[in-house]
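Before we start, here is the structure in question, set down as structure tokens.
In this view, the complex is presented without one of its protein chains, the others remaining in place.
Chains here go by letter, A, B and C, matching the order in which they are written, and residues are numbered from 1 within each.
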Amino acid sequence: MVLKTGEEYIESLRKRGPLTIYMLGEKVENPVDHPIIRASINSVALTYDLAHNPEFSDLMTAKSVITGNTINRFCHLHKSTEDLQNKVKMLRVLGQASGTCFQRCVGMDSLNAVYLTTYEIDQQFQTDYNQRFIDYIKMAEAEDWVIDGCMTDPKGDRSKRPSEQQDPDVYVHVVERRNDGVVIRGAKAHQTGAINSHEHLIMPTLSMRNEDKDYAICCSVPADAKGITYYYGRQSCDLRRLDETEAGDVDCGNPLFGGQECLIVFDDVFVPNERIFMNGESEFCTRLVESFSAYHRQSYGGCKVGVGDVLVGAAASIAEYNGVEKASHIRDKITEMIHLNETLYSCGIACSAAGHKTPAGNYLVDLLLANVCKQNVTRFPYEISRLLQDIAGGLFVTCPSARELRNPETREIVEKYLVGAEGVDTLDRIKILRLIENLTLGRAAVGYLTESMHGAGSPQAQRIMINRLSDLEKKKKLAKNLAQVSD
Amino acid sequence: MVLKTGEEYIESLRKRGPLTIYMLGEKVENPVDHPIIRASINSVALTYDLAHNPEFSDLMTAKSVITGNTINRFCHLHKSTEDLQNKVKMLRVLGQASGTCFQRCVGMDSLNAVYLTTYEIDQQFQTDYNQRFIDYIKMAEAEDWVIDGCMTDPKGDRSKRPSEQQDPDVYVHVVERRNDGVVIRGAKAHQTGAINSHEHLIMPTLSMRNEDKDYAICCSVPADAKGITYYYGRQSCDLRRLDETEAGDVDCGNPLFGGQECLIVFDDVFVPNERIFMNGESEFCTRLVESFSAYHRQSYGGCKVGVGDVLVGAAASIAEYNGVEKASHIRDKITEMIHLNETLYSCGIACSAAGHKTPAGNYLVDLLLANVCKQNVTRFPYEISRLLQDIAGGLFVTCPSARELRNPETREIVEKYLVGAEGVDTLDRIKILRLIENLTLGRAAVGYLTESMHGAGSPQAQRIMINRLSDLEKKKKLAKNLAQVSD
Amino acid sequence: MVLKTGEEYIESLRKRGPLTIYMLGEKVENPVDHPIIRASINSVALTYDLAHNPEFSDLMTAKSVITGNTINRFCHLHKSTEDLQNKVKMLRVLGQASGTCFQRCVGMDSLNAVYLTTYEIDQQFQTDYNQRFIDYIKMAEAEDWVIDGCMTDPKGDRSKRPSEQQDPDVYVHVVERRNDGVVIRGAKAHQTGAINSHEHLIMPTLSMRNEDKDYAICCSVPADAKGITYYYGRQSCDLRRLDETEAGDVDCGNPLFGGQECLIVFDDVFVPNERIFMNGESEFCTRLVESFSAYHRQSYGGCKVGVGDVLVGAAASIAEYNGVEKASHIRDKITEMIHLNETLYSCGIACSAAGHKTPAGNYLVDLLLANVCKQNVTRFPYEISRLLQDIAGGLFVTCPSARELRNPETREIVEKYLVGAEGVDTLDRIKILRLIENLTLGRAAVGYLTESMHGAGSPQAQRIMINRLSDLEKKKKLAKNLAQVSD
Partner (left out) sequence: MVLKTGEEYIESLRKRGPLTIYMLGEKVENPVDHPIIRASINSVALTYDLAHNPEFSDLMTAKSVITGNTINRFCHLHKSTEDLQNKVKMLRVLGQASGTCFQRCVGMDSLNAVYLTTYEIDQQFQTDYNQRFIDYIKMAEAEDWVIDGCMTDPKGDRSKRPSEQQDPDVYVHVVERRNDGVVIRGAKAHQTGAINSHEHLIMPTLSMRNEDKDYAICCSVPADAKGITYYYGRQSCDLRRLDETEAGDVDCGNPLFGGQECLIVFDDVFVPNERIFMNGESEFCTRLVESFSAYHRQSYGGCKVGVGDVLVGAAASIAEYNGVEKASHIRDKITEMIHLNETLYSCGIACSAAGHKTPAGNYLVDLLLANVCKQNVTRFPYEISRLLQDIAGGLFVTCPSARELRNPETREIVEKYLVGAEGVDTLDRIKILRLIENLTLGRAAVGYLTESMHGAGSPQAQRIMINRLSDLEKKKKLAKNLAQVSD
């Protein structure tokens, strides 16, 4: 059976060889059971469990274009604009169910981008990368892998190209070429779900020139490959997760689910030939980067909308708990949250509906509209979050810890004074307030805000693309025609 | 041949019986040749001419679902979500080509809304409105009609229902019922392209109750029906159109194209039974109003985007003429204009792609997303227009008239001092500046700004729908699940 | 008596020698009685009449620091931060009373800027410009002059300095030096109230270098000097002013008051020595431009706020006339209009309160805050205007002309159907709608929107100053201190 359950996925993580992971100054021996890491694993596991849930299985699965098997959509090559739209809908459902980043879309987006790029390289250079990659996809489908799409290099001095850096390793590159493969060195930063993955699908991070050929490397290595070290990124309110009590759960806001970002260091890692999908064809880095970015910018029009639904729901819940749900300004602010959130969704759907078939046969989103989508994602979640803070009232940043509610000395007094509308349980009110803290300042804010800003490329990257893709010359012609400028 | 040319369309207007039209205190005897009206007719004529243009004929035409004939898309019942998207694309093309409102979409949107509503009325009441309406559509297709979708009543005192008004006539209603038809009285305000239409398809303007049955009337009358009077709305800079010289053309900004808004008064107009499509079934007013509004709110995600392209083009042109096209802040502002404009387009496409088949068989847009689309249209064009004014520099409001450039006494001096970047013709620069005036303050601003605000319903109308359609209860459940509130 | 009345001011305009004025292709022989020009003269006349109005005379007048006489504040050298604040308050009152640009502040701002700059030039070069200028101010005070602060050159190719232009005349410059004075040539564009002034106080438009010395000229010439030609700028809806009937007044929106912008060409105009206040001291152009700009950017925190009050009042009036003044979303939008308007006022007051004494002895606003003030003025009026259009409903762009209300054939029907809330006169409703058109699209929109954008420097000019004046190094130090970066 191809479709793993969440439980089977977690088991598969345990079966990997040992990983070298550093977090908070120490080596983590058992990542799967570490409370901080486990919350992020739970989010990924949802992508497996919902595939078995009849309500969502249509969205969560697809028929493989390679084998015809029913597979998890995260392993799927999109074969229509409807597929592209279904991807967005699936991500929205997962954002709704996890309230955070579930980490698996980078892999899906890199699968599709590498697929179309290898085909185009082969067309020009008579290489056989695409067939290799099809074989790779077969394994991914069969094993129901989580793939870490591994793109962003640390970059060092940003005013210099890879080959000009003082330390060449700040971009991943080939340091040795053998008959049976290559050895790579370097690091990838901001790697979402790195430790929760089975494979790292490594891609170059920007357009490369001839002199950067060693950096034009696309390949895959298993998460437990020799030479890899993980440095766990710490995030807002991370330590609350260490309090594994019920009170700790309350103060976490979202006790079950979290995200994960790591720095991955590749210290002379060997890659066998069959896992190499680009090797020096620097002409195609731009195509790979731009198509991957477009897919991933589309993704944000789904996943962040799902989390946005949680913010809207939190706003409506706390308004009710505070007894102000009928105030016209509250209703209007909630309407604005919905409006902004659905605008993002519209952008996700539109770049999908306007997608097109690539020469390789899979479908790619409309590049301009995908960039427009992401650009809005760098703005509206911040305003949605601000509106939620407005509606919440200030208690979510001044509320005593839930331990005060467990302590018999203090419980009654705290419950007495933090009471809300009649009939509302004070603890429920506090739980929603802590969820709001989590979403707007805490662990989930990292994903909902900062990741919305910088994930899939920072705002300026989209602006450059929007400008380039907009056909200004044609628009000038329109204006001049109407003004009767001969020109 | 079903597809008229623009020229044939204009001829068909001349063939109508005489219309009673008042403008600027006088009766207009020959509307087709009146310079103010003619500019608006030119815009409508584009919808005919482009159907014959091979570059656009795919978008501009469709196969009738009734007869199988190739017809103008403006007469079409949408038969797929692709049709809905093509409608948006067609409107964008026309906005680009006219730089203003081309007035014909209200008819297309009312055709589709009345079609689906009559079907649903028939299902409930065993009436035969739908068949009557199909016959009507056949004529519309065969004659390639411009239909004025006629919805907005003057409304009088807005705190009262139709049947409570001091003067019952401020809403169109039935004043006499005969065997062969009904007599109606009242008025419709803000009627886009009223005089340029062949038919007025009259619809109720809001939800009606039992006691408002006389107001629950949907029917059609020809533009030259006995008892109709037109009051031409005057608009910003309208008088410039009266200067029919070359200099006048320059100062018009957009010499060829304009829009049109009228107050239509129905003074006891007879409607035969075969043109009545709802008659007292007040339960279905909401369905008719909401589906029409949704179609029309979608429209704005096309037509205003096309005009937005003209604003972008005007910005890029004037930047070039001023010699500042490479300044980073200019480039960034143009990028922002494009970004906002493409966001509107994304909303137009998304509500189309998310459309669904109605019981009657035609396709309806997603109601929530169509409202989201229009809500954005009440905002972004204002910002796009502001950015264009920023980029333009102040000359578009301080420039001497073009007559100074025709007057040999003054021409050389004005040309000398209004010179721009080297090699740019001063007159061309002025033409673009006047186009910018036209788009942001003048005749086209009425369509691009105020109509974007109030056309297809004012902003608050969309907010009410967005709130109602958003399933807040489900969203509250999502938040409570994550916070582990039992509830 | 120093303080003229409005009537005396108008008489003083008639007493000037003949001016050469071109408008709409013709020479204007009698500007004072030309209906388009007269509306702009009426606005200036308010600055005289209100000085005699006991309610406003405290604000409108001041004690001269030179003679001790009571003078119109527009001729005043500010002698305290209270004076600077009173200037802002005076401008707000005039904006409220005229609903448009009253044109006289440019002169006040140039008086203060030239005063402090001439003093500083004298300190460095032992010239006697300041004494000359004091003599000039005495005349300005005694004659209660309107001075046109004359700064903006047409600029030609903006990528080149004045001395590099193909045509040297696109910047005003000295073409002949005589014992008794200089001869200047060139033009000034966008000259607010040019024809309504007694004097043109000419200033360089930007920082100059050594090689631009001929362009570093500051001097004054009378409005009727030999060699001056005026080209009247045409503006949105200008032709409505030509309809001098009561119906024309209604359709003008603001029948009495308007603005004025001209291109002034100086064709070898002689300037006697006593009217020269800078002559080649290019080092001081920056000081003159920056101080003038700061004063003038402050001004916008007063005059536009006054016009903003009219927009707020129009919003509240039309809401009442439409019968929706109690709707919560209407109230909220009006609150937002007020909030934005008062934010602008706060900026006008703050840069005044933070002002300081110059070496010359008069007071200068805080440069940073004055630029911040103007930057907001390039944004908020557009949003205030958008909100007014929202509240107004669409009738202000679809309403028949007022002539239909004078025509006995049509009057009753138009009144019947354009009726508003009970008890409201339909004509009153239309008058307010036309005022709204005037303020947001028509003649006053030029002043309230476009002039807010470009007057006193375009937005980017303020951004450059804001960046330069903000002491980033100190702010970096603050952050590093807190983060305990040694640095």
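Brief remarks follow.
In the analysis below, a residue touches a chain if its C-beta (ideal position, glycine included) is under 8 Å from a C-beta of that chain, and two chains touch if they have at least 3 such contacts.
None of these values were measured; they are calculated from a predicted model.
In the full assembly, the chain not pictured is in contact with A, B, C, by the touch criterion defined above. Contact with the undisplayed chain is limited, among A:Q235, A:T358 or A:S470, to A:Q235.
Note on the undisplayed chain: of the listed residues A:N130, A:N322, A:N341 or A:T358, the one touching it is A:N322.
Contact with the chain that does not appear here is found for just one residue of C:A113, C:C237 or C:L435, C:L435.
As for the chain not pictured, it touches chain A at residues 22-26, 154, 156-159, 166-167, 169-170, 187, 189-190, 229, 231-237, 239-240, 247, 251, 261-263, 265, 322-324, 327, 329, 378-379, 382-383, 386, 389-390, 393-401, 403-404, 406-407, 409-410, 413-414, 416-422, 437, 441-442, 445-446, 449-451, 453-455, 458-460, 463.
Chain B residues in contact with the hidden partner, per the touch definition given at the top, are 328-329, 332.
Considering the complete assembly, chain C touches the hidden chain via residues 81, 85, 96-99, 249, 253-257, 309-314, 316-317, 320, 331-332, 334-335, 338-339, 342-343, 345-354, 368-369, 372-373, 375-376, 428, 431-432, 434-435, 463, 466-467, 470, 472, 474-480, 482-487.
Everything that follows uses one rule, which is that only the chains that are shown with their structure count from here on.
If you draw each protein chain as a dot and join the dots that touch, every dot ends up joined to every other dot. Distance between chain centres (mean CA atoms), chain A to chain B: 40 Å. As a whole-number value, the distance joining the C-alpha centres of chain A and chain C reads 52 Å. Shared interface positions of chain B, i.e. residues touching 2 or more other chains, are given as 463.
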